[in-house]
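Every protein chain but one is kept in place in this view of the complex.
Moving on to chain A:
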Amino acid sequence: MKPARLSLSDVFRVGASGLHARPTRVILSALGIAIGIATMIAVIGISSSSREELLRQLDKLGTNMLTVSAGNTVFGEPSKLPVGAVDMVSRIAPVTSAAATGTVSTTVRRTAHIDEAVTGGITVQAATTSLLTTLEGGVAKGTWLNDATSRQPAVVLGARAAERLGITRTGVRVWMGGRWFTVIGILGPMPLAPEIERSALVGFPVAEEELGFDGHPTTLYERSAEEAVEGVREVLPRTVNPENPSEVEVSRPSDALAAKAAASGAFTNLLLGLGAVALLVGGVGVANTMVISVLERRKEIGLRRSLGATRGQVRVQFLSESLLLSALGGVAGAILGALATIGYALSQGWPPVVPPWSIGGAVGATLVIGTVAGLYPAMRAARLSPTVALSTS
C-alpha cells in the first residue's frame, strides 16, 4: 500500500491556506524580509544609477582630451613650456583643437581696498581664444574672449570664481594688477577642467602688456580623434618641449571620472552588508512565526495525519508555507527597492537602473531564507504524533 503523491498545485494550496488563516501575522513577518530585500535592491540600484550617470557624463564629455603641464626641471625647479607650444601641438596630425593657459602672478579683487592676500583661491590666467572650443564648454552669461577682447582689459570668470567674487552679471568691473578689468562673461561648469572653474581668464596679449605675463603657457589642452589619443600622448612631450621632454607632464582628465565610476562600489558593500543583516533578521522572524504556527496547529496536523497525510507531506506543507511567506516578502521588497531606486534616481536627475541580477539575487536569497527558516519547524511538525488531534485538551 503506497501513499498518493500531492500534486504541486495541492502543495501550493495547502501552504497558502495556512497563511490565509492568519493575515496580520503573515504581513508582519513578510515585512521583515521585504525590508531586507528592499534595502539591498535600493543600494544596488542607486549605486548602479549613479555609475550609469557618471558613464553617461563621461560619454558626453569625451575621453579624447589630454592636458600637458609644465613639470619640474631635473633640479626640482618649476619648468616652463615654450612660448610657441600651442602651435606645435596643433600641427600634430590627429589633433583637432589645442589651447593654452598661462598662470599670471596677480590677483583679482572686487576693489583695490581689499587686501591683496585675500585671493579667494582664484587664479588669474591668460587663455587662448581656442580654450572654450577645446574644452567643449559653454558660457553661462555674456561672451567668451575673441581676438579683439583679448587685447583689451576684459575678463571672463570661471563659474566658481564668479561665485566667490559674488558676481552674477557681466559689465561689472574687477581690480586686477593695478587697474580695472570689465567682466564680459561667466563660464558654465567644466567637469574635465575644474581648475578653469576657479580662474579669471584674460587674453594672452593683454596679460603680457598690462599684467607682466611672460607669455609662457603653464597648461596645454588638446583634443584628438578618440583612437589616436595614445599615439598623441606618446609624441606630446617631445613636441612641446623638444629639449627637455621629461619635464613635461601629460594627463587624461577623463581618467579621474572613470576611476570615480569604478570606485563607487566601496561604500555600496557596507550598505549591502546592512541590507543582509536586515534580511537575516527577517529570516529569523519567519522562522519564529513558523515555530509558533506549528505549536498552535497541533490539532490541524493531527487531523491531516488522520486523513492520511504522511510525515513527508506534513513537512512539505510547512516548508511550502515558509517559502510562500518569504517569497511574499521578497516580491514586496523587490518592488519597494525598485521604486526607491527610481524615485531617488529621478530626484537626482540620474537614469534609473535596477540591474536584473539584483532581482535574481533577491529571489534566490528569499528562497534560501524561506527554506532555512522553515526546515526546523517543518521537522517538528512532521514528528508530531497523529494522536494529538484526538487529545481533547
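Some notes on this structure:
Keep this in mind: contacts are C-beta pairs under 8 Å (C-beta built on N, C-alpha and C of every residue); 3 or more make two chains touch, one makes a residue touch a chain; residues count from 1.
By definition in this document, contacts and distances are computed from a predicted model.
Per UniProt, the protein behind the absent chain is "Putative ABC transport system ATP-binding protein"; the candidates were "Putative ABC transport system ATP-binding protein", "Na+/H+ antiporter subunit E", "4Fe-4S dicluster domain-containing protein" or "Dimethyl sulfoxide reductase anchor subunit".
Screening A:245, A:312 or A:351 against the full complex identifies A:312 as the residue touching the chain left out. Touching residues on chain A toward the chain that is not drawn are 1-7, 9-10, 13-14, 17, 20-21, 299-300, 303-313, 385-387, 389-390, 392.
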